[in-house]
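A short write-up of the structure that comes next.
Yeah, one chain of the complex is gone here, protein chain that is, but the others are all in their spots.
Let's turn to chain A:
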């Protein structure tokens, strides 16, 4: 557990109590605007947030700090006709009840005018004491003391209720529930946004975005996945039932009215008109390992539809869609089809022995906001890339990636699939194949 105090724009300080997993993803999440309680409760990696009124390394310092806190900021919560209670939280130490009470009593210089209600108070205040992180060396006095007003708890409950296991429709690459929420968070998805996923698959990311109140749409080149036809990804299940599609997933979570559309489409051949714009693009492009990368084109290999399928032709031809092209196309698409200030979030597969920061694709209209690594194996990982559109594209920008090597440094990553499997055979399969999320 860690305590971190962070300053925010309104000259008030807030204290965030953070949880441990997905450590690398915490820092970018703190930049989310947490002036509003509603936005805050969607920060999943936090346990709780407090409006910080004072802090110090000794009781006296805390007291001084609290006396300095503007009285008018305290007043609304200390009213005579309100109810409150004070909790004491100690990290790395257990206090006996008597000591907790003493500490609360020591705060009676604060102008609490309301009445104490331990069951259902209107306002909850907390005294937090940090006794360090070494369980064998617990100091007599805390290193830090904080006093603040409790605002909200993070939504770790969301992760449980959204577990992929419970969902009707999953595929081989359905995104782990926690990570899809983190992606929606990074993308600053909010109510009434329009979010698009160009590699939608089974719609895991759209489900998470819909939980934030956004309207969602997606496309995928795979007809069978969109329609929920074909071999089932869950063991002991023969075919995907008729209810197994993305809309059904949204229905399961009560967000069906936020479903706009999904279409069968090739991400490399955009179907959107020039001025079509989205508030966010949230996606997990194919890596070429589980789902092979494909696009329609002029190669002569014809992929036959599976025997069980009857209907119109689909995905008539396939050709290897080089990874560097996917990302160059994705960034260019985002530059044209995001609103100004809108965000693109996607996973970039990385071959770790060759990785350097310069490999992250860039675009003149997009600003790189964050780059967080999730290790998959000893030689592969994927990085969650967040980019924000900061400039409208001009004619010349579309060709930028051809002119400037900085915009296609990812070229070396072609045949990621080759490197992934090559690395495995080298180590005689002893390599741990940690796969992202709940995949079977």
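What we mean here is this: a contact is a pair of C-beta atoms (placed from the backbone, for glycine too) under 8 Å apart; a residue touches a chain by one contact, two chains touch by 3 or more; residues count from 1.
Rule of thumb we're sticking to: contacts and distances are computed from a predicted model.
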Which of "Multifunctional methyltransferase subunit TRM112-like protein", "DNA replication complex GINS protein PSF1", "NEDD8-activating enzyme E1 catalytic subunit" or "Spermatogenesis-defective protein 39 homolog" matches, in UniProt, the chain that is not displayed:
"Multifunctional methyltransferase subunit TRM112-like protein"
Which listed residue, A:261, A:358 or A:392, touches the chain dropped from view?
A:261
Option touching the unshown chain, where A:53, A:215 or A:346 are the choices
A:215
Looking beyond the chains shown, say which of A:59, A:82, A:252 or A:270 touches the absent one.
A:270
Across the whole complex, list the residues on chain A that are touched by the chain not included here.
191-192, 194, 215, 217, 219, 221, 223, 226-227, 247, 256-257, 260-266, 269-277, 296-299, 311-317
